[in-house]
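Data block below; observations after.
A single protein chain has been removed from this complex, and every other one stays in its place.
Naming follows writing order (A, B and C), and every chain is counted from residue 1.
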Amino acid sequence: QGGGGDGSTTTSGAAFDPATCQGGTLTVLNQGGINHLDPARLYTSGGGNLPSLLFRTLTTRNRQPGEAGAKAAPDLATDLGTPSDGAKTWTYHLRDGIQFEDGTPITSKDVKYGIERSFAPELPGGAPYLRDWLEGAADYQGPYKQPDGIKSIETPDDKTIVFKLRKPEGDFPYLATATQFAPVPKAKDSGVDYEKHPISSGPYQVESYEPKKSLVLVRNKNWSTKIDELRYACPDRIEVTSGLDAAVINQRLVTGAGQDANAVTTDAVVGPEQLAQLGTGSELDKRVTRGEFPSTLYLAFNTKKAPFDNPKVREALSYAINRTSVVNALGGSAVQGASTTFLPPQKALGQQPYDYFPAGASGDPAKAKQVLAEAGLTDLTVEVTHENDDSEGVGPKVAAAVQEAFKQAGVTVKLNAIDAATYRDVIGKPATQPGLVLTTWGADWPSGGPFLIPIFDGRQIITAGGNFNLAQYNDPAVNAEIDAINALTDPAAAAQRWGALDAKIGKLALVIPLTYEKDVYLYGKNVKNAYADGWRGQLDIARISVK
Amino acid sequence: MIGYLGRRIVGGAVVLLALSALIYALFYLAPSDPAVLACGKGCTPERLAAVREAMGVADPIWQQYWHYLQGIFVGRDYSIGPEVRHCPAPCLGYSFETSQPVTTLLLDRLPVSFSLALGAEILSLAIGIGAGLLAGARRFRWLDRIVNGLVLAGYAVPVFLVGLLLLLLFCVHLQWLPFPQYVPFTTDPLLWAQNLLLPWIALAVIQSAAYARLTRAGLQETLAEDHIRTARAYGIPERRILWRRALRGALLPLVTLTAVDVASIVTSAVLTETMFGLPGIGQLLVGAVNQIDLPVVVGVTLLTGLIIVVANAAADLLYAAVDPRVQLR
Amino acid sequence: MIRALLRDRGFVAGAVIAAGMVLVAVTAPLLASLAGQDYTTYHDTLLDSARGGVPIGAFGGVSGEHWLGVEPGTGRDLFARLVYGAQVSVGVAVAATFLEVLLGVTVGVAAGLGGRWADAGLSRIIDLVLSVPVLVMAISLLAIVPQDWPRPLLLAVVIAVLGWGGTARISRGETLTLRTRDYVAAAQVAGMPWWRVARREILPGLTAPILTYAALLLPTNMVVEAGLSFLGVGVRPPTPSWGQMLSSATTWFRADPMYVFLPGLLLFLTLLSFVLVANGLRRAFDPRQREVLR
């Protein structure tokens, strides 16, 4: 298991006192900006932790480093929710005293309205789970077209909200952390323009916002630590600049001139430039956080397509893969770890290590050739499909490394680059899905469910598009096991069984896991209490201080 | 004059119309779908169709283009969410990606690209003309040699290579300058200049080479002309001949080049802006292309096309203003 | 004229380097195999993975096997990548220039020799091409064409299709002046058909200005290719080009300066050599220039 949050807590967490951290201006230097500051359009908890400074949700991430941070914690609600009806009904009560930035109290109706907005096609982009989970949500078109609202969310009073689900979902408290669970006052909703000034329920409110460029947050006077124990909200002001080059961001953080001493980044992982300076005990070493975002980079076989319908081919290629070169292509061992399991190594996901087709550090071409020969396959030519852009890690760099590894095993690889914008579209339609694609899967919350269900649940093969079960694998036994785990409301018990399921499916070589992600972030000289949360591996801005 | 302007305007409009139609057609033929991107992860086909409808990309392409043209000339209405948004003419639509009006986006980015172009142009002109004059007046032979060499070198370096070296030298090694970050002129002129200095230098290294050569050649050519001989024959001092007569003729070709160059910096600023991380229209374009943000791509292309058309016309007008012999036609 | 060129030291130096580069591009496979390397093989053992994948050893991992070291992040042989990179960088520039000249001269001469309407029509098209923001359009174009089209060829075509305006304008202008020359009139009086006039009387007169212009286009196109590859819309991996190498070098410029330095130097040298050749040609072809410049 990777470094987790341990390194960072020891360096900066020790003598931190949230009571005296107030003041100063925090600068955030980011590569990608926030396209839409609308809670309905933000995917789960995206936006580099910034949205959670504005949008409180029913539950939220437990803002701790390491394992503790991978749990959900009550936010607007008083607890993680009360399941009933075998985890098909979830009831939440709102805590007292919570207000919007304009002082109006937050009611359960506001939460419901916020969720309804995320169904509107005018506001696309949010997490899709509720459409599947909520009863009768499949053809709900949002409050603009259907002002009557959705029936399966009930608000018996201003403090209570009840969700009626189609099937048992033990992970509901995790989903309730998604930004679409943030309250939106109906009176202030201006549709697509709402994001110009979304009404805050968190410690800050928007002073100015330019999509993808800048965001300035100032204190929300109607928020206090009395109604929110999780966020420290130390800086008085947060200035986010986006659209910067990663190398420039890191160089500025290293140099730390002027305001840059108070700067952090939530999306520019250090590059080789800085890694080369990160010797143990070096000055710079004290200014990094190391975290892990549960995500796996893998090669997905389409088992409905020759030659990948032949398990021997999949096994041979699994032997041939050279994970070291993939790791190096993505920035080296400091930021990537070789992975032989589909589940990444986080405890919350319940990973159980396995390596059924040992390829060693740099591939076992001899074994691969042998397997192919046994299957009577020589002169094999396969096509590897990848994105044309490297930013997601599924681009030409990794594809070239894969190509080279397979070449060593005597397999000729044709690379097929697809425009990044349409990549998911092409591979997500079984009709257009190529035989072997390079792709990545990240957890929407730290649990095995969102990791395994879309990929291996046979009932999730969506022929019209948006499919993630690229193996097109459908085993009733596996489907049944998934349902069974879903009904569990104890995360620890669930994790154990998810891990076992992963280990079982792994034997089939439906995918070739390549690497899991490690995140190393630099921060400015004056920044205190900077640690990566245990949920996404990013800096938790809600607790950072510059004083 | 009026007739001339009229013809230029009509010609320019035709060019721009053709350009926009071209881009529209290209993106229509392209296999990408902006709605897929907007819809996000786990988007179902039904929802995709609804999103496509909401974004207005479900109509046939010619209809979309027609609406687009309407937007430019008379403005148009978008009914999204609970309200109807009116986009007044000239309306270039809304970004698929961020839902901002494209006109706002462009106006927002233009000052950056313009600052870049203007400063670089002034710097290049100063360096280029200065060096060209020194070399062209043939006062110092060694200087002529050096300028000549630099001119050739200037032709042979791509801007991103210069940019890389400048960043390495001034921001990393010497740390004399901050990493460029755009500060609006209105916020702090000094910071504005300080931050743009490196990009200016990078562009000037390349641009001034052409100016130096042109000035030098122009000067030597003009000095060889008959009317200069006349001036000499009438005892007019060399210095006066140089400043009052030769320079005028020598700098004439620069007029055209300068106007066209300003346009080309603004339009091809993609590289410089990427290199130095400046939020100008070049950066806007690269992002938009990657996100199939059609309204923004067309908007940028139209704007840059407009700048080129205007700059060319301005160059001709300027030329006519500076050279009494030129007749506009 | 040849003698004048050979006396021009800059031209000779430029021509030698340029010829060398073209030779390198053509013989890339041979050179790489001489070095015992190819441009795709990964050498993980030569990289320091913990430090982001920088080559182990001095000067980016220079060794007897890897003459110029290896590429950070992959360990691919830099010498092999550089010589193959020449293939793309020089090849695309040459092909694009050739296409531009072909297209531009055809349209330009047609406009110059054609009647009033043909000239007006073609001139407007030339204006349109000249009004297209080249880099902007190239990026858009390259982003939307299918990714599996042969990339270098595509680059050459895109650069040429967007960039032939200048050649056409010059050809048209030259044709218009040449056409007033009495020797063209003499040919017409003798009853020569127009296409023969174009070939026999106009084209030879175009060689000098077009050759000179093309010699300058070549480095320009090379910069455009490098720029597009730098922006990530150029050639696709594992094919190397100098622009693409420089682009990936931007993240390495402190950790492995050799990686910036080598392609940068080669690109600069090649461009410089082309510029020198162009300069020499211009001087040689234009006696007025010859006098003015020397």
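Going forward, a contact is a pair of C-beta atoms (placed from the backbone, for glycine too) under 8 Å apart; a residue touches a chain by one contact, two chains touch by 3 or more.
Everything below uses one rule, namely that contacts and distances are computed from a predicted model.
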item: Options "ABC transporter ATP-binding protein", "Heme exporter protein B", "Dihydroorotate dehydrogenase B (NAD(+)), electron transfer subunit" or "High-affinity zinc uptake system membrane protein ZnuB": UniProt name of the undisplayed chain; value: "ABC transporter ATP-binding protein"
item: Where the missing chain makes contact, among the chains that are shown; value: B, C
item: Omitted-chain contact residue, chosen from B:Arg8, B:Arg52, B:Arg109 or B:Arg245; value: B:Arg245
item: Touch criterion as defined above, residue of B:Arg141, B:Arg239 or B:Arg325 at the omitted chain; value: B:Arg325
item: Touching residues on chain C - with respect to the absent chain; value: 181-183, 185-192, 200-201, 204-205, 207
item: Chain B, residues in touch with the chain not shown (by the definition above); value: 1-4, 225-227, 229-236, 245, 248-249, 323-325, 327-329
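Heads up, the rule we're going with is that only the chains that are shown with their structure count from here on.
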item: Chain A and chain C: spacing of chain centres that average the CA atoms, whole Å; value: 44
item: Whole-Å gap between the CA centroids of chain B and chain C; value: 23
item: Chain C, residues touching no fewer than two other chains; value: 143-144, 250, 253-254
item: Set of chain B residues in contact with two or more other chains; value: 31-32, 172, 274, 290
item: Interfacial residue positions of chain B with respect to chain C in the complex; value: 11-12, 14-16, 18-19, 23, 26-27, 29-32, 152-153, 155-161, 164-165, 168, 172, 217, 220-221, 224, 267-268, 270-271, 274, 285-286, 289-290, 297, 300-301, 304-305, 308-309, 312
item: Of all residues in chain C, those that touch chain B in their complex; value: 10, 124, 127-128, 130-137, 139-141, 143-146, 219, 223, 226-227, 230-231, 243, 246-247, 249-250, 253-254, 260, 264, 267-268, 271-272, 274-276, 279, 288-289, 291-293
item: Interface residues, chain C side, partner chain A - complex; value: 40-42, 44, 47-54, 72-75, 143-144, 147-148, 232, 236-238, 250-256
